[in-house]
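For this depiction, one protein chain was excluded, whereas all remaining protein chains were kept in their positions.
Right, subunit A next:
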Amino acid sequence: MSDNAYEAITEAHDDARWAFGTGFEDPLAGVDTSLPDSVDGDDLAAYCLMLGDDALVMSHRLQQWCTSLPELEEEVAVANIALDLLGQARLLLTRGGTADGSGRGEDRLAFFREEHEYRNVRLAELVNGDFAELVARLVVFSTWRLALLSRLSESRDPVLSAVAAKGVKEVTYHRDYAARWTVRLGDGTDHSRGRMQAGLAVVWPYVDELFAAHEVELRLSAAGVAPDPSALRDEFDNVLAQVLSAATLSKPEAGQLPGVGGRAGRDGVHTEAMGYLLAEMQSVARAHPEATW
């Protein structure tokens, strides 16, 4: 082998090994982005932002865990999940920007929308707690999202269908990872059992919101583009019951967090944590609005 630092590195374009979401400039390059018949572009765009924002905001909270996890294996795994969700967000935001005819790209949507324009569920934006809370949030989020994406892969919109089919493979792993840790912590030591149960109690008040249907979701459901969120509840309850049983944990008895005047994340009404999250995420992009990165 050569000692020259560059000659020794022979493969100049071995981009295949990069994680999904890093190797492209235009997330939807080469994809037919025309709208299916009788689908409202604004509704489709709003829906793409809902699912895209869920992924982007959840990914942000996972990114914040980087270098703070209990083991190196967890550093690799959590970064991997954050990358998957970021990749999903990029595809969905880009689809949103084409569907409404605004031509806004993924970065325009991520960095230059105001808080009230973000459509994510409030579960995604919760401030990070301990590792048990991370696991609790992830098992709830990924169980719900897997139920959603597996139905969305049947969507009449070919772009959503393709994004969902890819996402199903990823989120299957996310759910498995989180479920295994739920069981390890629940059925580990007395101390870890207490903390896991407490972690579930923190995220549980945000569960009902996941299944509350927004009018956009109902219209798209009727048009065969998206599942009705309330139809995902049985699968969610069944899976969580299995996981909690294996983990020797009980389902929290927590009440549900109300919205403001009946409005919550899907309507752009968030928790106080959201402003800080966006301030962090958008700070550099907004300080240099004319810049290219």
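One rule holds in what follows: contacts are C-beta pairs under 8 Å (C-beta built on N, C-alpha and C of every residue); 3 or more make two chains touch, one makes a residue touch a chain; residues count from 1.
FYI, contacts and distances are computed from a predicted model.
J.: The hidden chain: which UniProt name fits, "Alpha-ketoacid dehydrogenase subunit beta", "Ubiquinol-cytochrome c reductase iron-sulfur subunit", "1,2-phenylacetyl-CoA epoxidase subunit A" or "Glutamate/aspartate import ATP-binding protein GltL"?
T.: Answer from the record: the omitted chain is "1,2-phenylacetyl-CoA epoxidase subunit A".
J.: Which residue from A:80, A:102, A:153 or A:271 sits in contact with the chain not drawn here?
T.: Residue touching the chain left out of view: A:80.
J.: Which one touches the absent chain: A:183, A:225 or A:274?
T.: A:183
J.: Out of A:90, A:119, A:137 or A:270, which touches the unshown chain?
T.: Once the missing chain is taken into account, the touching residue is A:90.
J.: Among A:28, A:51, A:110 or A:148, choose the residue that contacts the chain missing from this document, as touch is defined above.
T.: Final answer for the missing-chain contact: A:110.
J.: So which bits of subunit A touch the chain we can't see?
T.: Answer for subunit A: residues 1, 3-6, 8-9, 11, 14, 17-19, 21-22, 24-25, 56, 60, 63-64, 66-76, 79-80, 82-83, 86-87, 89-90, 93, 106-107, 110-111, 130-131, 172, 175-176, 179-180, 183-185, 187-189, 191-192, 195, 238-239, 242-243, 246-247, 280-281, 283-285, 288, 290-293 touch the chain left out.
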